[in-house]
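All protein chains but one are shown in place.
For reference, chains read A and B in written order, and residue numbers begin at 1 within each chain.
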Amino acid sequence: MNSAPALVVDRLTTEFRIDGRWHAAIRDVSFTVGRHETLALVGESGCGKSITALSIMRLVPRANGRIASGRVLLDGRDLVQLDEAELEATRGGAIAMIFQEPMTSLNPVLPIGFQVAETLRYHTKLSAAEARAKALALLEHVKIPSARRRFDDYPHQFSGGMRQRVMIAMALACKPQIVLADEPTTALDVTIQAQVLALLAELKAETGMALIFITHNLGVVASIADRVAVMYAGDIVETAPVTTLFERPMHPYTEALLSSIPRVDRDAGDLKPIAGQVPPITAMPAGCRYADRCPLRIERCATRPPLVALPSDPRHEVRCWVRAGEPGASA
Amino acid sequence: MLTYVVKRLLVAIPTLLAVLTVVFFFVRIAPGDPAFIILGDQASPQALAAVRQELGLDKPMPVQYAEFMSTVLTGDLGTSMVTHRSVWREIANVLPYTIELTVTALAIGVAIGLPLGIAAARHRNRALDYVARIFSLLGLSFPAFVSAIMLLLAFAIQLHWFPVISEARPGQPLSRLTALVLPALNLGLIMVAYVTRVARSSMLGVLGEDYIRTARAKGVPARVVIWRHALGNALIPVVTVVGLYLGVLIGNSVLTEIVFNRPGLGKLIVNSLNQRDYTMLEGLMVIYAFIIVIVNLLTDLTYGVVDPRVRQR
Partner (left out) sequence: MSEPGAARPEGTTVHASGGADTIVAERLAARGESLAHSTMPRERGALARLGAGIRRHKMASFGAAIVVLVALSAIFAPWLSPHDPLEQDVLLRLATPSAEFPLGNDSFGRDILSRILWGGRVSLYVSTAAVGIAIVIGGALGILAGYIGGKFDRIVMAAMDVLLSFPTLVMGLLVVAMLGPTVGNLILAITLTAVAPFARIARAPTLTVKERDFIEAGRALGFSNLRLMAVHILPNVLDDILVMAALWLATAIRTEASLSFIGLGVRPPTATWGGMIREGFENILDSPWLAILPSLAILIVMLGLNMIGDGLRDTSDPRLRHE
């Protein structure tokens, strides 16, 4: 039984050039994903979750973005150091990604069956006919109705939910070790969301792959994640097993996040939006980025706190001067 | 696909009739009595009436329309007022020259412009991109007759590579070819400018699309991403531009034919305008109507080949 992690992200920093200067969109991002684990990467829009995923896949737009430092270890190989040819062999094979917008993520002029079979042609030794057969099986497996008849249909002939299933089939075709799913259900109807999530869970159980699930929806997190990493303004501020996070959030941001969500069992009057705003990428403070909005702010917060594990629970890490080392419960 | 082709053909017919109707009304409703235009304002009323009768202008509108449509659609375009030969004959004599010029220019434009634009998009902001952009900027800034004169000056007058007055001599097929080079280059290079531009920006747009990111995330090799994933989508606006440019090409070919003294529809148009050859003008406009419809049809069919979403309509 292989207990080595599926993916290790080590102090990854990605920068973007804005008006001629480089600014870090994500800073020193570190986390590990276990072999069969689902890690949820959570945070509000703009916190850097997608950039983290794109950086892992080395798909950051080269025109004005770059990975400044850090390592991404997949099976011991550092993806950051690979050249284009090696990357092409890895992407879609050992590591795959599902994107947020099913309406635009499939090529409109190529049939969907072809797009699925294509992955197989490049990562396995299957012949064209074999790849076609396998692709058809995959499409049936993700429950595309009349898959055989629709194999050569084009993306515009499918609904959003169907297209996302095709994306999932494509991503899982070569049985990757780890899949990154960037808000795969956000653009879908709520009822379709549930179906797609169930599909993902089923496939994950079958293949035993690891999954990084990016979302801003804490409800989804609660239902599918094993562990959670919370991001704020380009920093990982807390990582914990899912129940721990919901029961005993440590980072002030996580706490605020959880109490700002409307819940059926709470009065609407109890809603507490977080005061203030996320600092813009061009004007990031050098210290703790949440400090401006944090009720617990102390002087020390002007320097950046490290991400440390709690003494009481080594699986629970927090980036906070005040809370790290505290055995306390949530507010 | 077949249904799409049939549908397009069926739509083309009423379109043709509509455009022909526009041609009909244009020459009759536009201000300026054709008889006056032809004979000048010194003409006697009898002469004017005679011309009007000859042109059939004294008959009631619906009758004129019926006559017009029936004669046009049976291929009878009347007789030239100047040469007194069949209009259709005159046009048919020069049509091959215009067609060979247009087709060659188109081929040059696409064969050079498309790869150039794609390469410029791939090597964005590097040397090749700048060269391509400067070249297309220049190509767009030269009016067709200016570039024609420059080519004539450079290659015929100064370098003597080509005859200054190039004529195709019967029995010497090579002379037809040499007579084609400079004019085709003139029109072709301008077309390269247009095609490079639209190919580049279209490609740049496509390369930023989500589905390209998906292809890369699948590990598709870069070369395949460009030629199979990106190009198919990038071609769509290129087809539009080529289709539209064919209309402008006619205007430019008029100028080119004048500068290089080459037979063609362009010369015919200008001559008949200068000589007030009314029936010839009308015949030319009819031909032009046909050309527009055919070009649109071809463009639509090409869309059908390139863009599967269009086929379903």
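Here is the rule we use: a contact is a pair of C-beta atoms (placed from the backbone, for glycine too) under 8 Å apart; a residue touches a chain by one contact, two chains touch by 3 or more.
These numbers come from a predicted model, not from an experiment.
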item	value
Contacting the left-out chain in the complete assembly, out of B:17, B:95 or B:149	B:149
Contact with the hidden chain (one of B:51, B:87, B:255 or B:286)	B:255
Candidates B:63, B:92, B:111 or B:157 - the one touching the absent chain	B:157
Interface with the unshown chain - residue positions in chain B	19, 22, 26, 30-32, 37, 124-125, 137-138, 140-146, 149-150, 152-153, 157, 164, 194, 197-198, 201-202, 204-206, 208-209, 233-234, 236-237, 240-241, 244-245, 247-248, 250-252, 254-255, 258-259, 269-270, 273-274, 281, 285, 288, 292, 307, 309
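By our rule, only the chains that are shown with their structure count from here on.
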item	value
Separation of mean Cα positions, chain B and chain A [Å, integer]	53
Contact set on chain A toward chain B in their complex	57, 59, 61, 63, 84, 87-93, 96-97, 99, 101, 104-111, 118-119, 122-123, 154, 156-157, 167, 170
Chain B residues touching chain A - in the complex, by the definition given at the top	124, 208-211, 213-222, 228-229, 232-233, 306-309, 312
